[in-house]
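This structure is in structure tokens; I'll ask about it shortly.
Every protein chain of the complex appears in place save one, which is left out.
Let's look at subunit A:
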Amino acid sequence: MTMKQRSEVAADRAASYLREMGIRPSSKAYQYLLFALTQLQCGTPFQNSIWELTAIHFGQKRENVLACVRREIAHAFRMAPDRFSNERVGDVPARPPQSMAFLRLGLYMINRVVY
């Protein structure tokens, strides 16, 4: 598989996951999260600076990117909190996950489930 194909597969997987979690494809946050999740799957060396990288890619400020992502995650959570339940404990969390936690969970789910 070429680099380009690998990155396309990673983007497809990320897109499926985001839609499943209720992130609206029409939102700006969807683009940010899609980029971040694709980069993480492709092994970017900037795992700890993923929001900075996303901000640079889109020519935005990191705070704007994060605020946008937080709003969309909160929206998705309000619409269907069950999606965010901890599958091991079975509890529905009281509040939406933080942006980084959402990414980590995404990466875990993508790697576990073959879309």
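By definition in this document, contacts are C-beta pairs under 8 Å (C-beta built on N, C-alpha and C of every residue); 3 or more make two chains touch, one makes a residue touch a chain; residues count from 1.
Operating definition for what follows: contacts and distances are computed from a predicted model.
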Inquiry  = Please identify the absent chain by the protein name in its UniProt record; candidates are "AraC family transcriptional regulator", "Chemotaxis protein CheC", "Sugar ABC transporter permease" or "ABC transmembrane type-1 domain-containing protein".
reply    = "AraC family transcriptional regulator"
Remark   = Of the candidates A:40, A:53 or A:103, the residue in contact with the absent chain is A:53
Query = Touching the missing chain, which residues of subunit A?
reply = 2-4, 28, 39, 44-46, 49, 52-53, 56-61, 64
